[in-house]
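In what follows, a structure is listed as structure tokens, so that the remarks can point back to it.
The complex appears here without one of its protein chains, the remainder shown in place.
Should a chain be cited, it is by its letter among A, B, C, D and E, assigned in written order, with residues numbered from 1 in that chain.
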């Protein structure tokens, strides 16, 4: 049975059900947790409550606090902390600039989801750092512009590496894979490319058509020529997003270097800290103030 | 065993069998329900009766009314209502214009199935709004023109989004997939494209031919060159349908804006309400009055 | 174990064996039933006898008549009658012209199997009408000309629709699939195309060749260039057959319209009725009188 | 366990073992039967003896005669006789010319296996007639010329049909498939084509090569360009063989017509009868007398 | 369950756990063993301890020494020693130059992992010699330059063979396979090729996108044209790395010949021996002194 994942209201309800078993401190706002967990299934939400209760027990606290819940959420999002992993100094520097690249691009682009936390504390399998964006609301329809912003933020890490170090690294593999998937979906499922047109290139829907029964195919439905056009279109979409990210970071380079230095020192920065740091001396871009406004909303 | 789905008479008979168990109000016309459920299997029809009986029981009514049956039908068509899902205002506006795009194109094109209801109350998994067209009769043979109308109505949602917001969104993915399947069937199964000719491109029928036994193949039976021609033809068919939808909506833009506004306010409109709203002030198109006439039939 | 289907003599013998259990009326000629059932397996023949016996029982008759057997045969050929299916008037008209297209092309082309019955009574799954041709004898070898006639008759339905209504419909899907299969077999198995030559393009026969063992392949054995040539050749063969069907119907248009009108009225016509109707006023074609002669033989 | 099929000596030995159980008439020469059964497995040979014993028993004979063995052999080669199958006169005439085409080409070409019997008595599944050639000895190595002769004899049936009737039929499907397989093997396994060179295009042999382990692939090992060259080469080889068959039959047309007429009358002719008939009046070809000599050897 | 392989600290911890069961000599430094075993799983580390304990037992020692652990490590890295395998003198010479090619290129390139041991004692299946490089630290992010160095060292064996013998051998098969995989990953996963762009060409990540569900494909996602570009790019990357290796060895040829001769004599050389030998007389390259510095670090 395919069950719809709960929306914000639904998540808040689920959290409340699971929270009945525990004592919550006065600073806890489950609606806020619900707002920070779009896409979470019921089991994931139950896990947060359990993990938070465990954390509270460990520090011999009577009630689960907002900090317990936030820490629990972070564990589940990016895997358990493993502070003992040892990156060499060059790697740490690269990771810091990479993550700040994501964060600064997100803060600069109007319409990007606000940044909630940036960290270079290695977590989970393969993740050497992470940037968490908080959607201010659940999203059901996304425009082409919003998808392009998503790609641009994903490529912000690679752009920062190129800007600062001049050479690419293996660290962007996951970002490239995700950005490629978005670009392909734009072209192949959402009809967002002029040349490829309003065609769905992969899926097979059963439509009620009188006459012979619909064929059941499992192979690629388009020609080699179309495949070539798709390849070109994907490459162009990603190149444009990268250029946009590069452009944003080039203009915000002083901020990038300053905040990346701070990140190397403090290992993680919250969204409000980033906002404060950035506002200290950033008169270079009108767009960024809108980014700030979006975060403040 | 492959069983033929019941036709209108058959559906009415099935409904009557299942209705024996319940008390029907005077306003119930099972033939009308049968007319609204082309393509339904016996089990789907039984489900409507059961659902309607449940609804009647919940409001402590002695008899199942026409409203109970309509509500039951709606639940089964588009999934159970989930009023608590929260779209943001921009998303709601986009969905309203998208659905009104489908509805207005259907009302404008002569020969399209009449619109029965438009709604932006999110339902089921993935459906953020819906437009229900009522075929006035069961169809067994469809002409090329009728298939083109079907595609044009499907692309009406995207056309409305482009007309009003200037950019596409992810909301048309399902429409594109369905329209693509119709275009492919026209070209590959129904011989409706000049260049591709009267060839069946996918299916394998066993024909009685003397001599060696027929080969059993499972792979693509046509060449790369033909695949390219099919891609072009699909793209052109969809582009033409989109242009037609865009054209219809451009001419009916005042109606579109007025009625979409009302839809945002009232959340759902019936076919008769749409008809009345549209007739208030629409002297712009001769075609639309034919659309109205078709609905009145 | 692969068993050869019985020939005409064999079928007559099988019918006689199964008929021992029942009383046959004086008008029954089992040899004639055998002549009408080329390609039938033993089980199919047994089925006819059983079905005929059932029909006789239902009308409380002591003996199975020729009519019982013909009705039984029809049921098995095209599925059980479902008179309650409701086509709309336009659909019925299209189906009538479509079926008459098959019938008239078959009657016009010298060498085509004579038409035994045309009907627009919907039957079975998907069949909205049907035309039954009776081969006067079992066939074991077919010439290129005979296969081309078969294709031309298959495309006669679409040709009639185009001639009368000017637009195609979904009703020809099955005809296109069957005609495509014949065209492909002509080119790929029977060496009947100049450019593609005397090559068998799909099958793998084990030939006794000294030396290394024969390879066992399951994939397409020809190149993309050959695939393109096959596509072109198939398209041309079908286009030529369609033109021939169109030509025949254009010349016989008055007959087509008159007899299609009668078919709409009477719902089904036998081969002799068609013959009589056509002979009333058809001085337009020398070819057709030869068709008549072929039927009279 | 892969067992080698017995050679002529081996087959004679197997036949003698199985013949111990039965009484053989004086005219039986098991070595001759062995000579007529190249490629037969032990079980096939046992089958011949059993079948012959059955035939002798049926006619209440004490001993199995040479005729019993020959009849048994024929049954196993081409399936049980089914004299009651009814071809129409045109089909019978086509089959007679088709089979005589095979036989006359074989008799005309120096080096072809001598013809032992030609028949138009339908046998087994799908075989409407047959021509049996007797290799005078077991073959282990075949030259390019010998393979080309094999193809030419296979295409002799189609050539005769074209020469006499002017149009092809479905009757050559099996011949085309076999000739295609020989042509492909010449090009792809035996290195007998100039342009395609000394390359084995399909098989994978494990060769002892130091270093990394050999890859295990199951897909097509050659490029699309090579596939196209193979297609062309196959087509040319078959066209050349067909032309050679056509040429031989054109020169021997009077013989073809005379002997085909006799075959229609007598239904089957032995090799010696064919030889006698052909020598009556065939001063037209020097090659054919060599063919005769080869048969006499 | 996917478990992360332990890092340097983690490996040291694992080694200590397993070492509790045995008595360690004073010269043992488990942290050093941990430093030499990046990529080892827990089971591999346990294996080293067990193997070392076995070696100590065999020589009747009370405690496991550093030598025992090093020997155990070598066994597990490259398979058990098989000194009795007999290469002919030419093969031995080739293998010596091949391995010295890897080692010298690694010593010459700044940034390459320092060489720990070179040996021509055949080991395991297929390995005729081996060169062990010791990463001085665990690596999590690698730059394009570092990957290029890895490829260059891999191709150093083939380069040495070409430089000294003028012809290639089968001995480089494994090196080519590994270098090819790195080149492909650079192009297809890490976006490190200008023309192919920032596209992930193979992987499928599930991205949260509103609308239709993501398709699940398993076939090649790019066009033939892209495949051709990838082939070219791979070839160029490898050619450039080979040229770099060839260049390094050409400049260091006197060292190569001298040390390869010594390797043929002594069969294996440690990193410090190599360093000493090379420093005796190598004033030819500024780069190499940096290589030395890197090793000394």
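As a convention for this text, a contact is a pair of C-beta atoms (placed from the backbone, for glycine too) under 8 Å apart; a residue touches a chain by one contact, two chains touch by 3 or more.
This is a predicted model, so every value here is computed, not measured.
For the options E:185, E:262 or E:275, the residue in contact with the chain missing from this view is E:185. Contact with the chain not shown here comes from a single listed residue; of E:60, E:167 or E:194, that residue is E:167. Although one chain is not drawn, the whole complex shows that of D:72, D:147 or D:238 it is D:147 that touches it. What chain D contributes to its contact with the hidden chain is residues 2, 4, 7-10, 137-145, 147, 189-192, 196-201, 203-212, 214-215, 217, 219, 221-226. Within chain E, the residues in touch with the undisplayed chain are 39, 82, 84-88, 91, 94-95, 122, 125, 128, 139-142, 147, 155, 158, 165, 167-174, 176-185, 189-190, 202-203, 219-220, 224, 227-228, 230-231, 234-235, 238-239, 242.
The rule we apply is simple: only the chains that are shown with their structure count from here on.
Work out the mean CA point of chain B and of chain C, and you get 36 Å between them. For the pair chain B and chain D, the distance between C-alpha centroids works out to 62 Å. Touching two or more other chains at once are residues 139-142, 147, 170-171, 173-174, 177, 189-190, 203, 209-212, 219, 224 of chain B.
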